[in-house]
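What you see is the complex with one protein chain gone and the rest in place.
Up next is chain A:
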Amino acid sequence: MAHIMLTLLIGMVLGVISVASNPSPYFAALGLVLVAGVGCVVLMGHGGSFLSLVLFLIYLGGMLVVFAYCAALAAEPYPEAWGEWSVLGSVLGYLLLVVGAGSWFWGGWYEGMWVPVDELIEFSVVAADSGGVALMYSLGGGLLVVSAWVLLLTLLVVLELTRGLARGALRAV
C-alpha cells in the first residue's frame, strides 16, 4: 500500500511540474487532469472516497471542461508542448527544485504519521469525509451560509469584470 501511495504521490508531483513548466494551455489542462485524477486516488487511499468522488465530478467534470473550452477559444497553430526547449528548460528546473526539496526534508522533519481517515473508524462517531459534509448542514450552518455567499460573490465579481463586451482590456472574443 505504501508503494502504491508513493507512486501516486510521485505522479502527482510530476503532474504539477508539467503544469508549472508553462506549456500551451491545452497541455497544461492535460497536466491538471493528471494531477486531479491522481490526487483523487490518493484521497481515496486515505479513506475519503466521497470527497474524491465529489472532486472528480465537480473539478474535473465541471470546471476543467469549462476551462478546456475557454482555452480552445485562444487556440494557436503551433502550441508549445513539453518537448519544446523553452518548456523543457522549466521542467528540468522544477525537477531540480523537487530533488533539492526532497533532500532537504530527507530523514523526516515531522513527528506525525500517516493516519488514513477510516483507520479511526472504531473511535469515531461519524466518517470523516461524508460526516464532514453532513456537519456543514447541521452544526456548521454559519460556514455554509458564508460559503454560499462567497460563491455568489465570485459570480458577481466575474460578471462585473467581464461586463461591457468590447470595452476595456477584457474583451469578448
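By definition in this document, a contact is a pair of C-beta atoms (placed from the backbone, for glycine too) under 8 Å apart; a residue touches a chain by one contact, two chains touch by 3 or more; residues count from 1.
By our rule, contacts and distances are computed from a predicted model.
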Protein name as given in UniProt for the chain not displayed, "NADH-ubiquinone oxidoreductase chain 2", "Galactosylgalactosylxylosylprotein 3-beta-glucuronosyltransferase", "Complex I assembly factor ACAD9, mitochondrial" or "BBSome complex member BBS1": "NADH-ubiquinone oxidoreductase chain 2"
Positions on chain A contacted by the hidden chain, ascending: 109-112, 143, 146-147, 149-150, 153-154, 156-157, 160-161, 164, 167-170
